[in-house]
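All protein chains but one are shown at their positions in the complex.
As written, the chains take the letters A and B, and residue 1 is the first residue of each chain.
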Amino acid sequence: MASSPPTATRPLLELEQLKMHFPITRGLLHRVVGHVKAVDGVDLTVHSGETLALVGESGCGKTTLGRCVVRIYQPTGGAIRYRDEDGSFADLTVLQGASLRPYRRAVRMIFQDPYASLNPRKTVLQIVGESLRRHDNIGGVELEQRVAELLRRVGLRPEYIRRYPHAFSGGERQRIGVARALALHPRLVIADEAVSALDVSVQAQILNLLQELQAEFDLTYLFVAHDLSVVDYISDRVAVMYVGKLVEVGSRARVFAMPKHPYTEALLSAVPKPDPRLRSAGARVRLSGDVADPANPPTGCYFHPRCRYAQDRCAVEAPPLRELGDGHRVACHFAEELELAGVAGA
Amino acid sequence: MPGGGGRDLLLEIKGLKTHFFTDEGVVKAVDGADFPIARGKTVCVVGESGCGKSVTARSILQIVDRPGRIVEGRILLHRESEEVVDLAAMAPTGKAIRAIRGKEIAMIFQEPMSSLSPVHTIGNQIVEMIRLHLPMTTEQARDRAAELLERVGIPQAGRRLDSYVFQLSGGMRQRAMIAMALSCRPNLLIADEPTTALDVTTEATILDLIKELQRDLNMTVMFITHDLGVVAEIADDVVVMYLGKVAETAAVDPIFHDPKHPYTRALHQSIPKFGDTQRGALEAIRGMVPHPFARPDGCTFHPRCESFMPGECDRVAPPAVVMESGTTVRCLLYGGSDGSGAVRDDAGGHAGTAGGEAGARAPGKGASGPRAADQGAAG
Partner (left out) sequence: MAAPAAAVPAAAESSTDTAATVQLASQWRLIWWRFRKHKLALVSGVVVILVYLVAAFAEFLAPFSTDRMISNLAYAPPQRLRLIEQTDTGTRYGLYVYGYTAEVDMLSLQRTFGVDESQRIDLRLLAKSEPYKLWGLIPLQRHLIGPVDQSAPFYPLGADRLGRDLFSRIIYGTRISMTVGLVGVTLSLVLGVLLGGVSGYFGGTVDLLIQRVMEILRSMPTIPLWMGLAAAIPDFWSPVLVYFMITIILSVIGWTWLAQAVRGKFFSLKTEDFVIAAKLDGCSELQVILSHMVPSFMSHIIATLTLAIPQMIIAETALSFLGIGLRPPVVSWGVLLKEAQNVRVLVTSPWLFLPGAAVIVAVLAFNFLGDGIRDAADPYK
């Protein structure tokens, strides 16, 4: 069993009632007719040095949440509190321009698509070196040395420094993306589906690389992913999202072995297990229907129309995210009563 | 291969080579693939991107995009009437293959929009498909279409007939595409990564559906995927491809519990095991899939192989070797390099000579390997 998650460590990032509502506009004059509540009141703490995985189906808001943290989006509500190295907290949601710059160094992002995320018109030197040039004003030979060192660290030959992205395979491109994220020695890295576009063999290489780098540079990862076997492998804690809200948060071991939310159970059950002998083993939970529309979510618990344990109360009353003990939080009225199946051995 | 003998065969791919003639050079997307597809079974073709699994599937229906074309090999379709036709010999735009497409062999894709038209209703598309191949009136075809939609689990099927594709969610689109593929009761359904773009929850329901249909309609399914988890869920037989060649063919259980080819083993070790308590570093396959213009000599996997034998693997293209368990493997660890191939049974020996003589061309010739073995076993 891997060492238990460092719950005792100090938080690096605290999200408080974070909201990201995108307006829906209509007509010639862009009248606002509604809001897509992509992230709708998320409370979440990321501890220093851990890997927190954010999981859920597409459209659940996990990518938007990650993008709020790196401030690609300006959240429409709540706070993102980031703990500086001196221990003081800064609310990233209110910072703009120059005051945000220090946090642009410390909080970095690895993108999902290794093709779209690298500018095809720039060399590796320009891509990886961009942040060094902009933040530290490094140029010339020093920049080349720094970039070459980064490339070496992520497993690429430094001689490739003048090549353009088209000369690289998907896995190599993702290494370039990792090098770019690491250039400024960040503390928190948001990995947005960083391995889901890769082939399995390459995916393993990148996962290993991410783990090595985490140990070496004392990184904290917010790992946005939909592949639960990858999440199982890499994360210390797991946060499950559904239609903009958290439904379950806890240590990976607890959530995977003893899920307390029916949605988590369904997600876990749906993962194809790479062993044909397990085919008939265990009861299968299948979700019917689609993820609710975040512009027009159902009443009560957003999950109730798809939940096989749903009762009358679920359609009326929205369950709060509540503590079950040991850092395990769930948003379900019947978390204590339900006997949900987890993953054996987790 | 289990269940591979004589009349249980639906399709045999023999020495298939599909190459793409680009301006920069020839991409040998499929370069001597051999494997049988047993009637009524689900065969998973698994491999990383660029291994030629999709092109193999498209070659069967002769829908390879230009500048690609089949340059060699046979694709034998065994009909119920004992008739055997070679799909590879048919003209890609000819009448013969068009009569087979959609009727005897249907295909579904990763992206439903690639086979469903956005400007026609789903009902109209299915009706058109049915009437193209079967003698039915529009009313009969429409009833049939409604049945099909219901069969693939689309709620309110009768009303959905008049929906457009964009009005359906991802999973429903996939179902509609499956309904369309089933419209003429094909013997073989080729599914090209149909669940890759879907969420796990939707993927699970689509896999359930395909399994159920396969069982109820006694259909043969060729399922292309890169996900070993999916393979474990639905496959009867598995074909592992690497760089346009078949590395290993076996029943699903030995692929997971007794893999022979080092590539199969490596693939297995490189995926995170769900629910596994061991959390050490994953054993990644070193390097990456080579550039399509620069395929390694000998065994194409040798630069990344754990069991690489210098002087052999980089020289001799491994012939097909049939193991006692029924697994067919192309790896020199199991014989086939020069004289050593003779150690094994006659099939191995036969293929071994081919490998020894013909060097790089061996896989094409080695096609006779598994077949010889099957006959040997039968006799």
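Quick note on the criterion: a contact is a pair of C-beta atoms (placed from the backbone, for glycine too) under 8 Å apart; a residue touches a chain by one contact, two chains touch by 3 or more.
Since we're looking at a predicted model, the values are computed, not measured.
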With respect to the chain omitted from the figure, which of A:Leu156, A:Leu182, A:Val195 or A:Leu268 is a touching residue?
A:Leu156
Touch assignment to the omitted chain, from B:Pro67, B:Pro155 or B:Gly287, lands on B:Gly287
Had the left-out chain been drawn, it would touch chain A at residues 29-30, 70, 72, 101, 104-105, 108-109, 111-113, 116-122, 130-131, 134-135, 153, 155-157, 160, 162-164, 166-169, 171-172, 175, 180, 205, 208-209, 211-212, 215-216
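What we mean here is this: only the chains that are shown with their structure count from here on.
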Could you please state the distance in Å, as a whole number, between where the Cα atoms of chain A are centred and where those of chain B are centred?
34
Taking the complex as given, what residues does chain A use to touch chain B?
1-2, 57-58, 169-172, 199-205, 207-208, 211, 226-230, 232-234, 256, 266-267, 269-279, 284, 286-288, 290-291, 343-346
Counting only contacts in the complex, chain B reaches chain A at residues 48-49, 169-171, 199-205, 207-208, 226-233, 235, 252-253, 256-257, 266-268, 270-277, 279, 281-285, 288-289
